[in-house]
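Encoded as structure tokens, the structure appears first; notes follow it.
Only one protein chain is missing; all other protein chains are in place.
Our next item is chain A:
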């Protein structure tokens, strides 16, 4: 019979007896390592015990540790890992609260005893190590039991971290706090990579920050370190400053990490409220997202509002920080060489934004926690929602925020952050809701172009149709407010060079819309006229202002569009007659739709030429007997094109 088999046959009662009796040997020999080995043997394979037996063994362990604090102190560092294992075992908790389950309660009590009498520095390091090593893969699929178990594991480890930190005796508490916060944020990042349901862990992080009490200094630290009172006071001030800064940074990082992949929906709510003011009705999608707001979403929102409250308590003056953030963002791009070509200026903006992003990243290995400006930007919206006060922001500031925070995501997917996208949309809408053309007059052209590129990129890549809609609406509104030639050139450049076919189809619709709609007021002329003091008589003699469209379709512009349509016809069908892609086909349909609207503006022979070219392609396609791409399996699509051509 092997040793392992012998151990497996031992009853729980006998094991309890061994654990108790071994204390006598320990007292004689002071051989704590042997006692640790004994615990390891009997606790590391606890699944062989029934729930009652597990509880019996745990209660015995607690009793031993309570009566012999020296054991906790000497070998406490070894126990958390053994105890964590109990959470992963099978035990019956259905129908009862997890924490009232006997086994769980006993494991938590054991953690409590160790935290209070173990060696604080060792336990502190151990809890950091175990937190960093937590495996969150069980959370994939949102299993309720797995989620509850993970919550308890996080609870006991963070409590252990917190309690042992308070018990450490040091004159440099900021060093330990920095380590703790770095470990917590590292865990949060890992957790976020697995699931977007972050409420549980975010709450633990919030509680850690809220309840933080610094470690006590040794009573005789002044003598011990040979300090003068003045030096001791300065050390205190410095340490307090560092701890304040660390906690402030930590809170901003929580916001920066929390919404990496999940939408806070704040911009949707703002847009919805703006729409309701215009129409008296909330748009459908806002009603939809309100309907989705279950208890969990609601309690998550409350949690983030609590974090905002704590940020204010921890002297982060949110409104001042927003002012700083806006000023910094404008300043960031203010030194771009005006002699450069527009493209070079845009490249410079991208470089600056990436460098800025990297400088604010959290690096667990450095244990430095700079203020997370992205998190700050996201957090300010929660403050705005809580106070029902939308802070003032100009169009140029909103654009600078977009360039700073969203352009890195255009360059690399790893920089994408849904919370930032939402925040930039929020502040863009806040700035643009009452804007006029004059608000864009002093904004450099390259900034406007990059801003529009960012909006096109995010509207094309987001999988959320509500966000796509409000981004495109914003994009259209900006186009209607900026200089007409910039707007037109941007549209044509995008249609010519942008890699997003789905965006192109949408942009053609926008071009059509802007070419049909007339400007409500021709801002500059109207403004100047309204400000000029003129008599009624003089007024009578003034010529009536010509009606102007947002984008006038001049002869040369019609030629641009014509060339693009011809190109698209060739791109849509391959040489063998097949479809190139469904996106290309939809793009062609959009162009034909555009052509139908403006057919009287094009030369008659151009329309005939396009019609003939399309009809020939359709004929070739039908002769090819090929199936359309899967997205266009419905055979009506090609008929739809044929039908559209009849309207030309």
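What we mean here is this: a contact is a pair of C-beta atoms (placed from the backbone, for glycine too) under 8 Å apart; a residue touches a chain by one contact, two chains touch by 3 or more; residues count from 1.
Simple rule for what comes next: contacts and distances are computed from a predicted model.
Looking at the choices "U6 snRNA-associated Sm-like protein LSm5", "Glutathione peroxidase", "Casein kinase II subunit beta" or "TBC1 domain family member 5", the name in the UniProt record of the chain not drawn here is "Glutathione peroxidase". Contact with the undisplayed chain is limited, among A:68, A:109, A:275 or A:309, to A:309. Residue-wise, the contact with the chain that is not shown comes from A:244, picked out of A:59, A:121, A:148 or A:244. Within the entire complex, the positions of chain A that touch the omitted partner chain are 210, 213-214, 237, 240-241, 243-244, 247, 306, 309-310, 312-315, 317-320, 387.
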